[in-house]
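The complex appears here minus one protein chain, its other protein chains still in place.
By letter and in written order, the chains are A and B; residue numbering begins at 1 in each of them.
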Amino acid sequence: MKNFWSKSAPYLLIAPAILLMLLIIAYPIANSIRMSFLKYILFKPKDVEFIGFANYFNVLKDPVFRQSLVNTVLWIVGGVFFQFFFGLILALLLNRSFKGRGFIRSIILIPWVTPGVLIGLMWKWMYDGNYGVINDIFARLHIIQNYIPWLAKSQTSLLAVIITIIWQGIPFFAIMLLAGLQAIPEELYEAGKVDGATGWQTFWQITLPMLKPTILVSTLLRVIWVANSVDVIYIMTGGGPGYSSLTLSVYTYMKAQKAMDFGYASTLAIYLTLILSIAAYFYLRNLNLKEVR
Amino acid sequence: MKKSLKILSLTVLIFFVLALLAGCGSSGNSGNSSEPAKQENKNEVVNLKHWVWLDNPNDPTFSQLVKEFNDTHPNIHVDVEVIGWNDFHTKLLSSVTGGSGPDTSSFKLTWQPEFIGQDALLPLDDYLNEWAGKQDVVDNLWDVMKYSDGKHYVMPWELQVLYMYYRPSMFKAAGITEVPKTWDEFLKDAQKLTKDTNGDGKIDQYGFAMRGARGGHEPWASFVLASVPGNAFFDDNGNCTLTTPEAIKANEFFLDLYRKYKVVPPTAPADGFNEIIANFKSGKAAMVVHHIKSSNGMIEQFGDDVGAFPVPAGPNGRWTSLGDTENVIYKSTKHPKEAFAFISWLSEKEQILRWDKATGNVPVLKSLQEEDYFKNNKFMQASFESMPFAHIYPINENMGEWIESLWPAVTQQALEGKITSEEMMKKLAEGMTKK
Partner (left out) sequence: MKKSNTVHNMVFFYIPLALLVAFAVFPYLWTFLTSIKPDNELYTSTVRYFPQHPTLKNYVDLFQKSNFIKNMMNSFFVASVTAAISLFVSVLAAYAFARFNFKGKIYFIVSFLLINMFPAVLLLTPLFVIMRKTGLLYTPYSLVVAYSTFTIPFSVWLLTGYIRDLPVSLEEAAMVDGCSRIQAFLRITLPLTAPGIVATGIYIFITAWNEFVFALMFTNEATRTLPVALQTFIGQYDIQWGLLTAGGVITTIPVVVLFMMVQRKLVEGLTAGAVKG
């Protein structure tokens, strides 16, 4: 009896989560996979036909897909790395005790709490090449001579949206890592102190290794989130100029919501999922999932 | 310490369980609360759901109109839902496809293929023939609004015509005495207007606020189609005119405003309507193409120092874009008769007059255009003058993607010099005609 209990316990524990997911999301995803094999334009229900892997080949031949793939990689790597980097610094700073800590911790949350629509519009306005506040500040500081039309040049548009997403994501890492820092037992730091470790050594030898699981998981989840984020880019540049800031998720969004081509959009979505899972596979080998500590 | 922990964790757990139970319990209730709508039918009151987008959701005019309609039509109750413009089309199309759309809604002509393709719109011809206001609708409008199958699915409601706004004081300072009549004059004037006004060596005023982002296809077509014989996207044989030498050359002219002459702000490729209006309002640009709906804001900003004239002509005359909003009825409605009563009431003379005064639309009724209020308004005059050469974009199932993503992308590429004018026009023609 005890044996049965301990054997089925994990299944019972995960059952609610699994059931909820299965009930709600299994059919929509299966349906999407089905659509990827169809010529399926939402408003032409009479023209739906099975076309095998044609969508998959067409996507590979699509130059817009290829450019958006490159942009997606830059967007994810650039965006998530700096979110993490500054988020970690912020977490370490906020982990110290100082006056007004609670207040500071709360207001740094603001970028994360702001709805995407507003983030897109406000940053677009701040970047504006004629009367944008960013140009004004840079000009006052003599960093630039002439105002730069950040969003109107393909050399700078992707950079501009990446900076915006970095801004948006720093609080996420700060909070997640701050929570992770709490799980590090005080004794380890005390032991380090006894051994005469400097702050720098403590960081590399105690904090970072202990934080590793949290870092790996939160980075991975953030990569997925950033890869799928649409609103900031869509509002700020619409993927432009040209296709210079078009990511795969924005492309999927436009194909689904603007062209209503669900067959093609589903295929794009499946490619995005495949690419992310391959990346996750290599990434997760660092994180021994089976291990029980 | 330990005890308080126990209590805390227990409370947290209990809270979760309760929330879970509460969630299930009240979801059952709320399912019921949507029922009364159906029960009211017994009292012979017909409920209609109407979806609309508003440029200014704070303006009470629309809800006042609907309230009046409800008061004067005791057997009908219209419920209005205001939805943001950006997502109106998405929400409407997905909801109608998903089987839970409204009974009536505001609508754009260009959306017709998507909805008629899935047989979602109710043809209005039978009702329209009975409607008293039919003859009063502006000439040609019924033709423009006829769908390719010969039926009418929309009830005219709002009209806007694109024309050129300009700043008389800037024209005067640049020594320009007359507004440009042709695109060549326009360029010369734009060059005079592009200058450094405060002497710091940097250009701070441009001739024209070009729109290179989403929505820019409308002013753009005024440049291109003015050069095309017949002023249309397709010639009599059904071939797309965008790849003709005339069109490519006119497009080159448009691109060169940014690339060569630099008479438009350097932000042009990324500028949408909000930016071009901001450029004009902040004095960065002396001319901008837009329509009557911006006029109230312009007057507020500049008082008398803003004027209007029809878009300049090319070698083959003028072309400007007609903006439209209509009302439609969905086939899924259980009460088509009452639905038509509502949307036709909105388009009656008194209602149109009030609506157009509040929102600054061009009246869709001939009798109203004669009213002093509209006759004495210089922006209305520019609109009326532009009516004879105002057209809509072709309506076919490719245009949704063409307008939303293809035009901005290839135009921006051409503005940046990544593709030539010819390549741009080829891609645009392809996108418009693909099967």
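Assume a residue touches a chain if its C-beta (ideal position, glycine included) is under 8 Å from a C-beta of that chain, and two chains touch if they have at least 3 such contacts.
Computed from a predicted structure; not experimentally measured.
Engineer: Please identify which of the visible chains the hidden chain touches across the whole complex.
Structural biologist: By the stated touch criterion, the chain not on view contacts A, B.
Engineer: Given the contact definition stated above, which residue among B:Trp53, B:Phe234 or B:Tyr393 touches the chain not shown here?
Structural biologist: The missing chain is touched by B:Trp53.
Engineer: Looking at B:His152, B:Arg167, B:His217 or B:Lys281, which makes contact with the chain not pictured?
Structural biologist: In the full complex, the listed residue that touches the missing chain is B:Lys281.
Engineer: Which candidate, A:Leu20, A:Leu60, A:Val77 or A:Ala191, sits in contact with the chain we can't see?
Structural biologist: Checking each option in A:Leu20, A:Leu60, A:Val77 or A:Ala191, the one touching the absent chain turns out to be A:Leu20.
Engineer: Of the residues A:Ala54, A:Val70 or A:Leu93, which one touches the chain left out of the display?
Structural biologist: Only one listed residue reaches the unshown chain, and that is A:Leu93.
Engineer: If you put the missing chain back, which residues of subunit A would it touch?
Structural biologist: The list for subunit A reads 6-7, 9-11, 13-14, 16-18, 20-21, 24-25, 27-29, 31-32, 35, 42, 86, 89-90, 93-96, 98, 102-119, 121-123, 125-126, 131-133, 136, 167, 170-172, 175-176, 178-180, 182-183, 185-187, 210, 213-214, 216-218, 220-221, 224, 227-228, 230-231, 249, 252-253, 256-257, 262, 265-266, 269, 272-273, 276-277, 280, 289-290, 292-293.
Engineer: Under the stated touch rule, tell me which residues of subunit B contact the chain that is not displayed.
Structural biologist: Looking at subunit B, the ones touching the missing chain are residues 1-2, 5-6, 8-10, 12-13, 15-17, 19-20, 23, 27, 30-31, 34, 53-58, 60, 81-87, 90-91, 94-95, 97-100, 204, 273-274, 278, 281-284, 290-291, 293-294, 297, 300-301.
Definition applied: only the chains that are shown with their structure count from here on.
Engineer: Which bits of subunit A are touching subunit B when the two form their complex?
Structural biologist: 41-45, 128-131, 146-147, 149, 151-154, 157, 237-243, 246, 254, 257-261
Engineer: What residues of subunit B sit close enough to touch subunit A in their complex?
Structural biologist: 90, 93, 97, 113-115, 117-118, 202, 212-214, 265-271, 275, 278-279, 282, 284, 397, 400-401, 404-405, 408-410, 412-413, 415-416, 418
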